[in-house]
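Supplied in structure tokens, the structure appears directly below.
Complex shown without one protein chain; remaining protein chains in place.
A and B are the chain letters, set down in written order, and residue numbers restart from 1 in every chain.
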Amino acid sequence: MVEWLVVALLLAGTFFMVVAGIGIVRMPDVYLRMSCTSKAATLGCGCLLAGYALQVGDAGIAVRAVATAAFVLLTAPVAAHMIGRAAYRLGVPLWVGSCCDELKGAYSPGGEFLQSRPVSQVRPPHPSLDP
Amino acid sequence: MISAVALWVVLPALSIAVLLSVVRLALGPSFPDRVVALDLMTTIGVGIVTVAALAWEQTALFDVATVLALVSFLATVAFARYVERGIRLWSNG
Partner (left out) sequence: MAFLHWILAVLWVALTGQWSLAGLTTGWLLAYGVLWLTHPHGAGTYFARVPRVLRALVVFLWEIIVANLRVTYHVFAPLGRMRPGIVAVPLDLHGDVPITMLANAITLTPGTLSLDVASDRRTLYVHGMRIGDPDSFRREIKSSLERYVKEVCE
């Protein structure tokens, strides 16, 4: 029973990592590629580590597996955010099929200051959500 | 059965995933593309080491996975800082 669960977790994790690999080759710009790699970090790593913890069954290992997964989940978005911002400020273009770019022109020339969008340009999200 | 699946299905598939990210590392075209490819390679590397620890029942290998997860974060952040500092120096002349 546990054995089947471990195999299922391993296969699921592998599937998501392979999909991330295909995605990083196939996607047309950096931002979309990063969207694909975050899945390897979340579900891929999570499934593999969970499978390992379940198979070994030792408390020390299980706690370490959970800690490693938590660390990956905490740091992966920070790293992705930093690469994404660096890519945008480096001027890496969006894919031609992109529908909108509301960040365009919001940076000050030196890049130290990022302005908010004026309210007139961004309509309020939904009347029922405003306090 | 678990170690058979790990050896004959999981590890080959993960190796293919690493090869795919090597393709992106070689193609580029921009610097952040390559950083993203490296980041994905280390994330898959964490998975590979974990599965290897499971397949060969070597608990010590799991330490490697933990440390790899810690180090990959530092490497990626260092790359991003390096790129941003480059931008700042460049825009200030």
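The rule is short, and it goes like this: a contact is a pair of C-beta atoms (placed from the backbone, for glycine too) under 8 Å apart; a residue touches a chain by one contact, two chains touch by 3 or more.
Quick caveat: nothing in here was measured; it's all calculated off a predicted structure.
Student: Considering the full assembly, with which of the depicted chains is the omitted chain in contact?
Tutor: A
Student: Using the document's contact rule, name the residues of chain A that touch the chain not shown here.
Tutor: The list for chain A reads 16, 19, 22-23, 26-29, 31-32, 34-36, 38-39, 42-43, 53, 59-60, 62-63, 66, 73-74, 76-78, 80-81, 84-85, 88, 94-95, 97-104, 106, 113-117, 119, 121-126, 129, 131.
Just so we're on the same page, only the chains that are shown with their structure count from here on.
Student: Where the centres are mean C-alpha positions, what is the separation of chain A from chain B, in Å?
Tutor: Chain centroid spacing, chain A to chain B, equals 14 Å.
Student: In the complex, go through chain A and note every residue touching chain B.
Tutor: Those residues of chain A that touch chain B are 3, 6-7, 10-11, 13-14, 17-18, 20-22, 24-25, 30, 33-34, 37, 40-41, 44-45, 48-49, 51-52, 55-56, 58, 61, 64-65, 67-68, 71-72, 75-76, 78-80, 82-87, 89-90, 92, 109-111.
Student: Sort out for me which residues of chain B touch chain A in the complex.
Tutor: Its residues touching chain A are 1-2, 5-6, 9-10, 13-14, 16-21, 23-24, 30-33, 35-37, 39-40, 43-44, 46-47, 50-51, 53-54, 59, 62, 65-66, 69-70, 73, 76-77, 79-81, 83-84, 87-88, 91-92.
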